[in-house]
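Step one of this worksheet: look at the structure below.
One protein chain omitted, others in place.
Up next, chain A:
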Amino acid sequence: LSIFICMADEALFQFLHNEVIQYVNTTESGETENGRCVSKLENMGFRVGQGLIERFTKDTARFKDELDVMKFICKDFWTCVFKKQIDNLRTNHQGIYVLQDNKFRLLTQLSAGKQYLENAPKYLAFTCGLVRGALSNLGVKSIVTAEVSVMPACKFQVMIQKM
């Protein structure tokens, strides 16, 4: 039974996420439609990320440094939201981190071919905001962008902004 409940949970989030994208897409019309749509989704993600991190870090020890925070995002945070860990975390030790997910959950329902590649940014905007919000609430200001080259795989780039 618990498996079904768990699956239902995930499905709910996925369907809702899809609907939100559809909704934002239809309400925003005009030339700059795409950019505004993405930033709207990003802002929603930001607020959700802030709330989530408050929940998730309630019982964890204090973080040592920035890398410690990033590891938490890749492991615990990602597992809670997407039921898997980030597959690869790379950094240049100068404030840029690349988080690679080989099978990103929110893209798995789309075709693996090139057909929907141009729609991918819309499906990643919320998550970019989610990560940015989470980091911001942990005291790390950043810019988060995402890119897809082959369909369910995607890379999130986190640029830490030094104050």
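Throughout what follows, a contact is a pair of C-beta atoms (placed from the backbone, for glycine too) under 8 Å apart; a residue touches a chain by one contact, two chains touch by 3 or more; residues count from 1.
Keep this in mind: contacts and distances are computed from a predicted model.
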Undepicted complex member, UniProt protein name, chosen from "DNA replication complex GINS protein PSF1", "Ribosomal RNA-processing protein 41", "Translin-associated factor X" or "Trafficking protein particle complex subunit 2-like protein": "Trafficking protein particle complex subunit 2-like protein"
Full-complex contact with the absent chain, from A:21, A:38, A:53 or A:148: A:53
Interface residues of chain A (partner: the chain not displayed): 47, 50-51, 53-55, 57-58, 60-65, 137-139
